[in-house]
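One chain of protein is taken out of this complex; the other chains stay put.
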Amino acid sequence: MEARANLLDVSNLNVVFYTYRGVIKALNGVELWMNKGERLGVVGETGCGKSVTSKSVMRLIEEPGEILSGDIIFDGRNLMDLSEAEMRKIRGNEMSIIFQEPVSALNPVMNVGFQIAEVIAKKKNTRIKKQYPAAAEMLEFVGLDSERVMKMYPHELSGGMAQRVMIAMGLAPQPKLLIADEPTSSLDVTIQSQILSLLDDLVSELGNAVMLISHDMGVVAEFCDKVLVMYAGNSVEYASVKNLFRNPIHPYTKGLLKAVPRIGRIDELKAIKGTVPDLVDPPLGCRFHKRCPNVIDICKVELPPFEEIEPDHYVACYNYSSDKGGDQ
Amino acid sequence: MQDYIMEIKNLKKYFKLKENIFSKAKYVRAVDDVTFSVPRGSTYAVVGESGSGKTTLGRTILRLIDASAGEIIMDNKNVLDLSKKEFMEYRRKMQMVFQDPYNSLHPKKLVKTIIGEGMKIHFKGIKETEIRKRIAEVLNEVGLREEHMFRYPHEFSGGQRQRIAFARAIILNPNFIVLDEPTSALDVSVQAMVLKMLKDIKKREDLSYLFITHDLSVVDYLADHVAVMYLGEIVEKGPKSKVFNNPAHPYTELLLNSNPIPDPFTDRERIEVKGEVPNPINPPSGCRFHTRCRYAENICSEKKPEEEIVSEEHTNRCHFSLV
Partner (left out) sequence: MAEIDTIPKTKKELWLKRMKPYFEDLNHTIDLWKRNLLAVIGTVIIALFILTAIFAPLLTPYSPIEQNMSVKLQAPSWEHPFGTDQFGRDIYTRVLYGSRVAVQIILIITFVSGFIGISVGIIAGYYGGIVDDILMRITDMFLAFPRLILAMAFAAMLGPSLVNVIIAISCVMWTIYARLARAEAIKVKKQPYIESIKSIGGSDLRIIFLHILPMSISPVLVQITLRMGTIIITAASLGFLGLGAQPPSPEWGVMVSDGRTFLIDQWWISTFPGIAIAVVVLGFNLLGDGIRDMLDPRLRR
C-alpha cells in the first residue's frame, strides 16, 4: 500500500487494555496520517482514544495495555518492527511529546536547566554539562528568563512557565514530529492564548509537524491545518480545518459542532443524545450507531470503512448523505 | 425598582496565612470588597481565572466559609448575621452544585440516599414513601428515571452525575442556586445537554442562578448578567450583552479575545497577553491588573481606580475605560 503522507501513516491500529472488568477495546482500527510540517488536530470526547493514539504512535503503551496490530510508518520506517532500543532512539529525538500536566511531567528533583540539557545531550550524544548553554538558549527561545529559570525546580514554576519549559524540552532535539497532548487544558484562558501563540510562532519558525490532541474545538480551529475526529476508538472524519468546520459530513462531527457553545452563537445548542459506549462491550458495527440519527441497517452489523468521499476528506459512515445531521 | 433575590454589599473574605515568629501575619484577599445584586429570576455569571476568588465568593455567599466582612441581603435580612438555627431556612433556599461530578456524590451511597438526605435534614420525621415520591419527581425533572434512584453514582456517566447533583439541589425547593463550574468537567456534547437542562429548569421552577465559571462561551449561552473578577475584585459588571459587546475594562477585552473560537474562518487580531496572574498574597498596587495591561500608565500603579458607571447597570473600574 502506498503511504498516504510523507511523515506519519498509521493504519488499522488496534490497542486493548486488559482490566478486571474485561478487555477494553480502546482503539479499533485507527487511521491517521500527517505530512511534514503539517499541524493535525485530533479531537474527540473523553474515552475516544485520542491520547491512547498519541501514546501508541510513540509506542508508549504499557501494561496492562497492548498494541494488537497496526502499522505505524514514520519517516519511511515501520515503528512496529523496531526493537525497544531502536524506539528509544526515536523518542525524544525524532518525535517528542508534551503533556497536559506540565508540572508533574517534569522530574521534581532536578532543576530545569539540567532536564533540558539532558534532552539535547541525548540527541547529540555528548555530556550533559556541555549542553547548558544550548539549554539556556532554548529557554530564551520559549520566552523565559534563562538565567533565573535554569536553576529553578519544577514546583517553583507556574503552570504557564512549566508548559513553556515542556515546549522547550519537546523542541530542543528538533523533532520531526511534536505531539502535544492537551497542552493547554489545565491552563487559564489568557495563559492558554499565550502558550498557543508561542507554539504557533516556534513551530512556524522550525517547521516541525505537530499533532495536537484536544477536546476543545476552538483550540483546534485556531491552531491546526487538518483535523481528525475520533469516536470510541475509531477515526470517523478527517479533513482540512476549514472543510471540516464548514462542511462536516459524519453525523457525529455534525452533532459535536452543534453542541459547542461560543460567544455570539444565536442558534440553540444541540446535544447528541445517548452516551459514549462502554469499550469493554462496544456495540457491533459502527460504534456510533446507537446515537446516530442517520442509522440504517448495515450500521448495526458492519464497521464502516474510512473512505475518501471528497478530495482529501475522509469519512467512516454508510449514510452520510442523509441530511438529518445530528438534529435531535 | 428592580427586584433582587440577593444583594451582596462590600463582601470580603481574607484568608490568614500561617504566621511565624519572624513575619507579620499575611492575608490572602481572596474576595476583596465585592458588591453586586442578583435580579430575581436571572442568571448572574461570575467570570475569572484561577486565583480570581470566584470560587471563594460562591462558598462565602452560602456560608460554607465565614465571611470576613460585608453583607448579604436576602428577603431584607442580612444572612451573615443569622444564627446557625435561623440560617437553616436559608440553607434550604440557597443550594449549590459543585464542579466535580465524580467526587461531589458520596461513592458508597445509593442515589436515593444522596438526593433524599436534604429532605431528612430539613423535614424531620418525614415518611420514607413521601421522600421517595419527591425523589422520583426531581429525577424526572432532571431527565433521569425513577428507577435510577436505586443505583450507585459510579454507574452513571459524568453528565448524569451532574444531573443527580442538580436533583439534590432542587429537591428542597430552593430559589437561589450557586453553580460552581457545573459543566467544566464534562465533554461538549454532554455539556450542551446539561446547560439546556439548567436553562429549562430555571424557567420552570422560577430559580435564580449565580453561575461561577471561567468559560465565556458558556456564560454567553446561559447568563443575563456578568461580573468579571480579577484577583479578588470585580473589575467590570453589567448586563451580558453590554459587557460582551462593549467591554469597558481591558481585562474583559483580553478575556474575550483569548477565548478560542471554534470557527477557522474568523480572523481576528490576537491581543498579546503579558505576564501571568500575580500572586494574590501580594497583589500589585493601584489597579491590580496594571502589570498585565497594555494600556497601563503611571497612574495605574499609583491610584486604585474607582468604580464608575459606563451606562445603565454597567460599571467599570479603570482609569482608561475602553468605552
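We just call them A and B in the order they show up, numbering each chain from 1.
Just so it is clear, contacts are C-beta pairs under 8 Å (C-beta built on N, C-alpha and C of every residue); 3 or more make two chains touch, one makes a residue touch a chain.
In this text, all values refer to a predicted model and were calculated from it rather than measured experimentally.
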item	value
Chain not shown: contacting residue from B:12, B:40 or B:91	B:91
Listed residues B:147, B:267 or B:312, member touching the removed chain	B:147
Which residue of B:16, B:106, B:204 or B:303 touches the chain not shown here	B:106
Touching residues on chain B - with respect to the absent chain	62, 64, 88, 91-92, 95-96, 98-100, 103-108, 110, 117-118, 121-122, 145-148, 150-152, 154-155, 165, 168-169, 172
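The criterion applied here is as follows: only the chains that are shown with their structure count from here on.
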item	value
Whole-Å gap between the CA centroids of chain A and chain B	32
Residues on chain A engaged by chain B in the complex (per definition of touch)	45-46, 158, 160-161, 188-194, 196-197, 215-222, 241-242, 245-246, 255-265, 268-272, 275-276
Contact footprint of chain A on chain B as seen in their complex	49-50, 157-160, 187-193, 195-196, 214-218, 220-221, 244, 254-265, 270, 272-273, 276-277, 292
